[in-house]
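One structure is given here, and the rest of the page talks about it.
The complex is shown incomplete by one protein chain, all other protein chains being positioned as in the whole.
Right after this comes chain A.
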Amino acid sequence: MRIRALAFRIIRQFIKDKRTLALMLLAPLLVLTLMKLVFDGQAVDPRIGTVQIPGPVIEALQSNGADVTPFDNEEQALAQMGDAELDAVFMLNDTLPQIVLEGSNPTKIRNVMAVAQKSLQKLGGNGDPPQLELSYLHGSGDRDIFDYYGSVLVGFFSFFFVFLIAGVSFLRERTTGTLQRLLATPLRRWEVVAGYLLGFGLFTLLQASLIAWYATSVLGIALEGSFFLVLLMNLLLALAALTLGTLLSAYAQNEFQMFQFIPLIIVPQIFFCGLIDLQSMPEWLQTVGKALPLYYGADALRGIMLRGAGWNDIWVDSIVLVGFSVLFAILNVLALRKHRRI
């Protein structure tokens, strides 16, 4: 009853505060869209110059998305590349294909290599027609960088915005004195935390569904596994963010200090959530990553979205996330002791 009253009040406040509501629901979509544009922008068709390359190879390159310019001699082509008009030059060294890369942009190197490999593979079979069967472990070879990052970002945005908004609203409850006022009523401390969980939980559910739907259906991030599991993981991540945000707000005096937690708490999680390959990190640093909620959320989301992982593969991640939430919530109830002993 009291928990419901608290949750109901939070919902009412939310509905009146259109801007915050919009931030929570639309900002993740906006940033995801921007990310998509940025990453897709990087995958621009490689500009390849060819020197005395046979027609079928040029066609193969073009069909793989390259922007091909044929040249008569090597010098011309290399000069063009020197002016950064080309990303690579293909030529024949005797009968062996040779590639000279412009080489200043790692993404472009990758793009060129991908196109070249695909084309040569296609031509490699000396059968007629030149067809080489391509097979992929996951997906059909149309995965781009955004699929990989996107699967993690979907979870990250749930986490980030819920962390901030829940933290700030709990902080304001304290700085405006309403928390004290609440604790002068027979409301129990755990009921305060539960009320927040319920009230915000409804919005995080809404947010998680919206992000998951938008990312997979509108932006077209790969989704091999079940949409429902993506939703579940997003929700669990958001709950961890909610409890962590409200807990940490106890250690901030004002909104500005709440924002100071972003570089301390949020940014490190980005590094550890798999956007950067963890294997290259020292052992102890990897252990640090495993103490952060986003690590588990990202791990599960990548599994579901890119590899079609099912419940059997992600239940450990789920349980760890629930454990984080429970831990943070309990600590929160204890932190409220500062305001009322019982």
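Odds and ends about this structure:
In this text, a contact is a pair of C-beta atoms (placed from the backbone, for glycine too) under 8 Å apart; a residue touches a chain by one contact, two chains touch by 3 or more; residues count from 1.
What we mean here is this: contacts and distances are computed from a predicted model.
The subunit not displayed here is recorded in UniProt as "ABC transporter ATP-binding protein", chosen from "Cysteine desulfurase", "protein-glutamate O-methyltransferase", "Bifunctional protein PyrR" or "ABC transporter ATP-binding protein".
Contact with the chain not shown here comes from a single listed residue; of A:Asn73, A:Gln180 or A:Ser217, that residue is A:Gln180.
Within chain A, the residues in touch with the undisplayed chain are 1-2, 5-6, 8-9, 12-13, 16-17, 176-178, 180-188, 339-342.
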